[in-house]
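Only one protein chain is missing; all other protein chains are in place.
In this document, chain identifiers A, B and C correspond to the written order of the chains, with residue numbering beginning at 1 in each.
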Amino acid sequence: MDEFDIEVHADPELDDPVLVEGLPGVGHVGKLAAEHLLEEFDGELVRRVYSEHFPPQVTVDDDGVTTLACAEFHHVEAGGRDLLVLSGDHQAGDGVGHYRLTECFLDVAGSFGVERAFALGGVPTGELIEEYAVLGAATDAANVETLGEAGVEFREDEPAGGIVGVSGLLLGLGERRDLPVACLMGETSGYLVDPKSARAVLEVLQELLGFDVDYATLEERAEEMEEVVKKIQEMEQGPTPTDEDLRYIG
Amino acid sequence: MDEFDIEVHADPELDDPVLVEGLPGVGHVGKLAAEHLLEEFDGELVRRVYSEHFPPQVTVDDDGVTTLACAEFHHVEAGGRDLLVLSGDHQAGDGVGHYRLTECFLDVAGSFGVERAFALGGVPTGELIEEYAVLGAATDAANVETLGEAGVEFREDEPAGGIVGVSGLLLGLGERRDLPVACLMGETSGYLVDPKSARAVLEVLQELLGFDVDYATLEERAEEMEEVVKKIQEMEQGPTPTDEDLRYIG
Amino acid sequence: MDEFDIEVHADPELDDPVLVEGLPGVGHVGKLAAEHLLEEFDGELVRRVYSEHFPPQVTVDDDGVTTLACAEFHHVEAGGRDLLVLSGDHQAGDGVGHYRLTECFLDVAGSFGVERAFALGGVPTGELIEEYAVLGAATDAANVETLGEAGVEFREDEPAGGIVGVSGLLLGLGERRDLPVACLMGETSGYLVDPKSARAVLEVLQELLGFDVDYATLEERAEEMEEVVKKIQEMEQGPTPTDEDLRYIG
Partner (left out) sequence: MDEFDIEVHADPELDDPVLVEGLPGVGHVGKLAAEHLLEEFDGELVRRVYSEHFPPQVTVDDDGVTTLACAEFHHVEAGGRDLLVLSGDHQAGDGVGHYRLTECFLDVAGSFGVERAFALGGVPTGELIEEYAVLGAATDAANVETLGEAGVEFREDEPAGGIVGVSGLLLGLGERRDLPVACLMGETSGYLVDPKSARAVLEVLQELLGFDVDYATLEERAEEMEEVVKKIQEMEQGPTPTDEDLRYIG
């Protein structure tokens, strides 16, 4: 394997596709959102990217079969619009790796003719959330204005440490290629996998891109998470949780 | 020295050889199992791999002579079957190093005509073990089925964090080369070097590959370890253990 | 993007320019000093350097627009003298990155004909400071003498750990290119962003280079910091500070 190994699974012609990235991060918000799109719109795997910049790791599927650390691009048709959805279980292992991987992802997106991109993620608040605001950032002022009209909030000095990892570099390196990129960050406590925050992010995305998506399965996961939170709260007085419960904690 | 330095010690013609990897890891299960094969079947050193991806370190043998960090391939003839056993005292120092080393190991295996491989290791349970189950994972469903018939267990969400290091990448990168690889993971507490877990793993391997091996020396080491465990338990009430005792704790 | 991406914003002819570096470090002293020069003398951006050796990060400006981690060179005309000011929000992510980045910065400086350089920074004292001494170090004895005449102090075994990061390498790698480089280090507690220390450093620099600069805005920031210190001291007895207050703590 070279530094990157890009596996071709399908080669559809896409019409003005939009890149939507949802790799793991705070509250797994971006990952949950991207995976929800894949499930609801029956995404077709088009590329799989392996790289020595990913962790040296395989995951074991429920049937005992292993999968090497990778990221995947799926084609999704949502409301007549072509999306190229980037998802996976890993970020890079170090800073240089993040730069190299993101360049590789932008190359793949470019090969499909992507001219607009969204990076999805979460922003930690440190406390449990009632109203899920979505914060934004973008490579350009026009993008910022469009996001603002869709209800995205822009707050001075947030997110405090800037945006890091692949999401941050999609913006930074995308701009170097004249690709307009917007980042949608759902507020989330930062302590748990947060399907509600993922829903808030998707609601903004669907308004911006003009598609309709059902949230029933995200709602179910949100309810499961609420059960977990309750059990954790009970733990402080009562018996220990089972492994099954803890499995949901990201 | 370049990135890799592969020393040729012997060049036997091997008949349909099977790669068996046992590098250090949880409970040193894989390493103990691989070394037991080398001792019992009188393995012949065929290749030694040095690399800047190993720790910058020499070990000192009992006669005061040093050995640079390396991994070794031995030829073992077990029950009429040719094995190529990969063992050593080190894994790579970082993620990229793990990828590069594993590719190098697969190249060596390929040069001997290996078309099937086993990665041996341990899976930590966090508690002392009575019955040593062997968990499995494999690159392909056919392999999973074969393992299952030999008593290997497959459990949902185990091992929890996937399989990391050289063992994990033998599966992940092996599959990229169309090499069927299976991973056998003996349950082990994770706190001590565990010869009993190594035996459990070897018992599965011997059934799968059709050889017979004596376990007397592993049993001796297991008894030594039990002495150590007893002494540690006594430590909590009694006097401190000698260095000799602690030497066995991995 | 390659290892470095040097963006050209302007290409003025500079007359015997002096490089002045102020990247983040202890008390942000160098960074504050460099930025003060840019503001007071209305610096013109001439080069922006992007690199995979910077953290994988974008910052979000107050208008919601993102900027990829970078360092900037501005041209500043101060008292009839051309300065090339190097500033930014980041150092490199690791040791090799520091070497590579500093070489790149010296290449840029060389392309403008720089034949003399100053690295600005802070030296931590561990306690709040009344009198802000400026410590020095230089690539050559002539430089040390000149600094001494301007009131810079030289103390045995200070700074204790030598000078690290880009500032240190500007001296070390500058000398390898026969570039005389001096380092001016303002004493600072090390706990807070320290505009007073930045002023002390600039007062030495203005004497050495013969320019006049107004310190009103640095004084304002110093007063803001004193308010913050007071609030922190009150915290120990009273209510919690607002985020607005904590924003000033580097």
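One rule holds for everything that comes next: contacts are C-beta pairs under 8 Å (C-beta built on N, C-alpha and C of every residue); 3 or more make two chains touch, one makes a residue touch a chain.
Source: prediction; values computed, not measured.
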| item | value |
| --- | --- |
| Chains on display which the left-out chain touches in the complete complex | B, C |
| Full-complex contact with the absent chain, from C:84, C:134 or C:183 | C:183 |
| Which residue of B:10, B:58 or B:141 touches the chain not shown here | B:58 |
| Contacting the left-out chain in the complete assembly, out of C:49, C:70 or C:163 | C:163 |
| Chain not shown, touching residues in subunit C | 92, 94-96, 98-100, 102-103, 136-141, 144, 147-148, 154, 156-159, 161-166, 168-169, 171-173, 175-176, 183 |
| Chain not shown, touching residues in subunit B | 1, 5, 50, 52-60, 62-69, 93-94, 97, 247 |
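Please note the rule applied: only the chains that are shown with their structure count from here on.
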| item | value |
| --- | --- |
| Cα superposition angle of subunit A on its copy subunit C, in degrees to the nearest 5 | 90 |
| Chain at the geometric heart of the assembly (C-alpha centres) | A |
| Subunit B and subunit C: spacing of chain centres that average the CA atoms, whole Å | 52 |
| For subunit A paired with subunit B, centre-to-centre distance based on mean C-alpha positions, whole Å | 37 |
| Per-residue overlap in subunit A, given as positions that touch at least 2 other chains | 94 |
